[in-house]
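Only one protein chain is missing from this complex, and each of the others stays in its spot.
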Amino acid sequence: MDRIPILRLGSVLIVSVQGDLADALAVALRHDVGAAVSSGGITGVILDVSGVAIVDSYLGRVLTEIAADCSLLGASTVVAGIKPAVAITLVEMGFRLDGARTARSLEAAVAMLGADVAPTAILGSGP
Amino acid sequence: MSLSTAPAALPVRSDVDLIAVREAARTAAADAGFSLVNQTKLVTAVSELARNAVVHGGGGEVRIDSVQQGSLRGVRLVVTDQGPGIEDIAQALTDGHTTGHGLGLGLGGAKRLVNNDFTIESAPGQGTTVTIAMWATPGLTPIQARLPVRS
Partner (left out) sequence: MSTVEAAAGAAQTLSARREEIARDWAGLPLFTTVYGGQQDEAFAAAIRLVEAMVELAGSGRADDVQAPSFAIVRDVLSRITSDRLRSGGDLQQVMDEIGQLWVPLTEMFDSHPGAATVPAELLAVTELIGSLRVAAVVVLLSESDEVVARQRQELMEISTPVIRLWEGIVAVPLIGTLDSIRSQVVMESLLNGIVDEQAAVAILDITGVPMVDTLVAQHLMKTAMAVQLMGAECIISGIRPQIAQTIVHLGIDLREITTRATLSDALKYGLARTGVTLGAGG
């Protein structure tokens, strides 16, 4: 199964989620982010969902769970790029994104976490 | 007066099938001229209901109809499963209700997303059938949904 790639930018992890996610992929992502943060030296995780058109309550919960995992591991989470239609839908459903901050874009999220420059490694892109 | 095209029935056995269901719903909504927000709401609602059928209903099927009332176009979806059924529907529709896993927002959330154009038939041992419908807002095409910002 293809897994979602995780990019490391200094002490920050960046995950770019694209398209329509199968449930299993979301679960794998949670696992991979946990593993990456556990390796140490990570202070922040950015979940960039600007490429996601549909966030249902399941995906929403996985995002919340990732944030909770990271918090326990000492990293803060920012969900970036929620689209207007998605935001309206999530609110209408009564969904609350607990434990994570939000940013309007990946750039804004990076600025928010005060991250430092050069990408150092790409993790979690196994078969 | 309602005009339906031949309804497509999509099986939902596992979460992998949800992707096809979402895509089919999105296509139907776009064809009916839904705004982007309404497309998103409808597809999200279907995703919730179809996932319920998989997780709680042991699998089921989703039927998608394009419907028409006068000049108004819409989409009607019926999600059925032959699972154990829901004992207390009212409670299931209440937020935060869980039957094991999950936040339980699925059923109530889906109902709100379609502005309560929502019916459910379910009883213990008799499976569950949920019907939702949404109509295109007249006069607004998806492209027209954005307004320019004025300084």
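As written, the chain order gives the labels A and B, with residue 1 at the start of each chain.
Keep this in mind: a contact is a pair of C-beta atoms (placed from the backbone, for glycine too) under 8 Å apart; a residue touches a chain by one contact, two chains touch by 3 or more.
The structure presented is a predicted model; accordingly, all values stated were derived computationally and were not measured.
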Request  = Among A:A22, A:L73 or A:A108, single out the residue that touches the unshown chain.
outcome  = A:A108
Ask   = Taking the full complex into account, what residues of subunit A touch the chain not shown?
value = 80-82, 84, 86-88, 90-92, 97, 101-105, 108-109
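We take it that only the chains that are shown with their structure count from here on.
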Note = Note: subunit B sits from subunit A at a C-alpha centroid distance in Å of 27
Task = Report the residues of subunit B in contact with subunit A in the complex, numbered from low to high.
result = 15-16, 18-19, 22-23, 26, 36-37, 39-41, 43-44, 47-48, 51, 95, 102-103, 105-106, 108-110, 112-113
Ask   = Considering the complex alone, what residue numbers of subunit A touch subunit B?
value = 20, 22-24, 53-58, 60-61, 84-86, 88-89, 92-95
